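Removed: one protein chain of the complex. Kept in place: all other protein chains.
Take a look at chain A:
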């Protein structure tokens, strides 16, 4: 049960899968999605504020806030992408669970 699929095995797939109990899988799905949605939305709001809804001339763009917004969007994306490596028993390709 440890490290079900070592990186780089099986047809060049370098996806890492971590099998966790169902309850933990639910927590991962719910909270990472929640976090990702909130931070992406917050990121877009920050970018909007920084650029005055994309209407500000280049000289008046608030650079730190804009970068913070993009960072927020990226953070949400990373968290979501990271969450996809967790799965629970009986998920994914059945032949993987059989071994």
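Points to keep in mind about this one:
Please note the rule applied: a residue touches a chain if its C-beta (ideal position, glycine included) is under 8 Å from a C-beta of that chain, and two chains touch if they have at least 3 such contacts; residues count from 1.
In the analysis below, contacts and distances are computed from a predicted model.
The chain absent from the displayed complex carries the UniProt protein name "Cytochrome b6", chosen from "ABC transmembrane type-1 domain-containing protein", "ABC transporter", "Cytochrome b6" or "Tubulin-like protein CetZ". Touching the missing chain, out of A:18, A:42 or A:91, is residue A:18.
Taking the complete complex into account, residues 1-3, 18, 20-21, 23-24, 26-28, 30-32, 34, 82, 85-86 of chain A touch the chain not shown.
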